[in-house]
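Provided herewith is a single structure, encoded as structure tokens, for subsequent inquiry.
A single protein chain has been omitted; all remaining protein chains appear in their positions.
Chain lettering (A and B) follows the sequence in which the chains are written, and residue indices restart at 1 in each chain.
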Amino acid sequence: MAASIRRSRISRISESFKIAISEIWRQTPGKAALVLFILLVAMAVIAVVTITPDFLVKWESASYWEDNPVVVPPCWVNSLGYKTAKTAQIYFTTPSSMEVSESETRYIYTYNYTLDVNEAPKDLYVKAEVPLLCEEGVFKAPTMRVTVERPDGIVVLAWDMVIEPGKTGENVTLTCGSLLSAKTSKETFRLAEVTSAIMDKYNITVPPEIAGANETYVITANSIVRTTIRTELENKYLTILSVFVKPISYKISLNRNTTILEVFSKQINNLKTTFLDLGINIVLRDKIIEALDKAANNITWVINNINTVTYTDYLIAMNNAYENLNNVNKLALAASAPVDVRSSVDDLTKTLGKFIEVATTTPSLIQPEIVFDVLQGDYRVNVTITYYGVKKPPRALSAKIGIIVKGGCYGILGTADKGVDIATVVLYGTPIALAIGFATAVASVFIGVIAGIISGYYGGFIDEAIQRTVDVLGNIPLLPILIIVGSVAQRTFTGEAKSLYIILTYIGILIIFGWGGTAITVRAMTLSIKEEPYIEAAKALGASNTRIIFKHILPQVLIYAAAVLVFNVPGAIITEAGLSVLGLRHGWPTWGSVLSSARAENRFDVWWWILPPGLMLSLTSLTFVLLGLAIERIVEPRLRTL
Amino acid sequence: MSEPLLEVKNLKTYFYTLRGIVRAVDDVSFELYRGESLGLAGESGCGKSTLAFSLIRLVPPPGKISGGTVIFEGKDVTKMSEEEFRREVRWRGISMIFQGAMNVLNPVYTIGDQIAEVFMVHKGYSKREGLEEAKKLLQLVGIEPRRVKSYPFELSGGMKQRAVIAMALALSPPLVIADEPTTALDVVVQAQILNLMKRLKNELRTSIMLISHDLSIIAEVADKIAIMYGGKIVEYGPSDLVYNNPRHPYTRALLNSIPRLRGEIRDLTWIPGTPPDLIAPPPGCRFHPRCPHAMERCKKEEPPMVEVDKNHYVACWLYTK
Partner (left out) sequence: MPGAGSVILRRGLILLVTFVIIVIVVAAIVEGTGYSKDIYEAMIREIVNGEVMALRRGGNITEVFIEQYKKNRTHQLRVEFELIDENGNEIPPYRRMWSLVYRSLLFNFTKTDKVGVANVVPTVAPADVASIIAAVLPRTILVVTVGEVIAIAIALLIGPRVAYRHGSLADRFTVAYAAIITAVPLWWLAMIFIQVFSYNLGWFPRDLRGVATVLNEFWNNPLNNFVEILRYITMPITAFVIWSLGSWLYGLRAMLLRVIREDYVMAAKARGIPEKLVTRRYVLRVSLAPVITSVILALAGSIGGMIITESVFNWPGMGTLYYAAIQEGDSMTLLALTIVYVGVYLVARFILEILYIIIDPRVRVR
């Protein structure tokens, strides 16, 4: 008998639940709310099932996201016409091929990358974890070679490094098979080789009519061009991205400005005048003048031939002038010329020397202008791990090789600073948000209902006390309390569960300030129900207070409480987000934390950073508000017209 | 006395709801002369109040006057513009005393303000002048003039009703409609209100249209009485004729259901059944499901209004051939 009553009660409850759902479904806002609600729950479930346990701790460290490009939009913007380079993060556990020869064993890992936009990727690197092989008690550490076959045929040797233990500064005892790790970097990139390869392929040399005949000077001129290219690649293409560029035009010219030459000329003439008036040994003086004349002629020759002179001839002339001035120096010394005169000569000589030095090492006399642009096409990255002198190399190398090309887009929602994948955080933020919201709402409403019923039913002192308390609590603004308590919590809690405690503190404060509203309304409901005649009848029949409360008052109150609960869910979620944005971070990956980092970095210009989390917040809020309204309308049909 | 003050001809007021058309006032006609008072009786939901609101053109949506005419002081008021009606007829020509249970006083203004407002709007009085008039009116209805400063929540039920009456009399209109003026008031106050109304009738020659389900109070005040049932008038005539010789079975039943103080002790009778659904009323005579004398004809055809006595009309097949 009791069992069948219990069963029928359960079936009655599920019946009324089903009716409630279908009622909600009938209204359009209710429909939207239910769909959104199911979506949210689905997201939360997926998140909980797929989360890795250390995500909560690791997600804030930059190293967790280091393979992602930083602050890039989601990849679907490509289909909208905003073209970006692809991001590739390929990890190999088995080599693409293996080559064994007598002295070395090579494991080769190959990846094909297509660059089809006019924008270079943002980074390129290789991470390797290779085992330390040993044979007959001798450890064999491998080398790693990274080459890139470019669409224009150039094969760039990007990196060639030995993978040594102890690189990370640890003192680890090595055993056979222990893993060594290595990562390529800007510093180890072989920019010089890339530069040479480009210069060779595209024939970037100083034209002979500019360079001249002298081999040495030709080499010097070309090395200046090389240096210029190197600097350009370092500055504009962050060194490594030089892999992806080609020169589209170049012009190498000679600086045909004569101003400084004329200054030299004038100064030499001044010296000449000075010496002429000087009372020194005539023989020496004549020699000095002669040398000065020669020097002047050297320079004048360049000036006169400035439009056709080659680099070689220019420098030869300047060197001659320098030699001549040196002579003047020696002669002046021998002639015991006055100190100030001698120092003038010395200064001029030094200046000229400096000029020559600058002309042979920097792009001042030789002026190369090279314009680079992105080389589109198919690239092939080859990573070769080579072991030397291993007689019986393993077929399957237990190595992990990662080839990372950071493009201009990533993922479903793009990335934030530090490369944080926004889609991941948005997904994992869902269960956290729902948990926070429900915990607060359930607790507040639970306490509110109990307090309200007790207050309304029993009256008296406890009623007064509860009412006064709610009154006082209602007069207190929530936000400043949350901020100061949050701030104290941040300082007080330490250790692993710090984030959890901080969030629990927020929830606690919200509950303390949240139960009051429900309590007052429930109290009013209880009071009016208490006056109903059937209550009096029940009492006359001998029903206990508990029975009356549970059988008559509570069911009616619970319907109202359901609506209030649903309404209250978004409040806590948005409050937590707001506090994060204000700077009170707790460390868990919530939607608010993404927005808070946007604020901290002042990146309000990045739409994929600020829109998704905010939309999640708004949609969640909207879902529960609509759901609450739908429940309310079922309870109070009068409101249907509103 | 030649022309009637109020002529209602074939008035129809329907409510166009989602469930169907509610024919609250279905082809009602009567006339009222100056100084005459008419009692409109019937059960709750028979359309009495709707009729009253139709006369002042305040039928709430989704209802509207769907047919017929109302001629007041010789002018067809159903054809007037809203603005003209508001200016000429409302309160100046016809005023209304509402049910005591209705919440007809603005809670945030004093009753003096509200009465004065009528003068300010219709006669252009200043506030001070309006308040002076208000004091006079309050005295007229038996409220101390100093209560001009009181808010409605400070007044008892009876006093509120009297204030409402004072408001209705402000512009001395020729016609005052009183819609259940004594419902929800205790008998002592009820008697006071009725006396007041009788004084109005006698001293000021105001026409009163008294709407009530309580036949006893109608008897006190009305010269003529109309019995409404199911949106139609079923019996209509001078009150002494109707009371002493009710013809329509419904009227008879109503009168029988009033307990009498004197006379022999009888069992109370009542009318079995429920009032008709005004969306789909019974065919033929609307009363036939509850009528002890129902004939075949009653179920099919609606009986016309026929004169059975001097100015005494009935709509019933018992009296028509």
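Here is the rule we go by: a contact is a pair of C-beta atoms (placed from the backbone, for glycine too) under 8 Å apart; a residue touches a chain by one contact, two chains touch by 3 or more.
Remember, it's a predicted structure, so these values are computed and weren't measured experimentally.
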* Of the listed residues B:E7, B:E117, B:E180 or B:E235, which contacts the missing chain in the full complex? -> B:E117
* Could you tell me which of A:A62, A:V371, A:I476 or A:L558 touches the chain that is not displayed? => A:I476
* Structure fact -> Across B:N103, B:S126, B:Q139 or B:S156, the one contacting the chain not displayed is B:N103
* To do: Kindly state which of the options A:V100, A:I462 or A:I484 is in contact with the chain not pictured.
  => A:I484
* Structure fact -> Residue list for chain B contacting the dropped chain reads 56, 58, 60, 86-87, 89-92, 95-96, 98, 102-109, 117-118, 121-122, 151, 153, 167
* Asked: Where does chain A touch the missing chain, residue by residue?
  -> 29, 471-472, 475-481, 483-485, 487-488, 491-492, 570, 574, 577-578, 581-584, 595, 598-599, 604-605, 607, 610-611, 614, 617-619, 621-622, 625-626, 629, 641-642
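Convention: only the chains that are shown with their structure count from here on.
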* Could you put a whole-Å number on the gap between the CA centroids of chain A and chain B? => 81
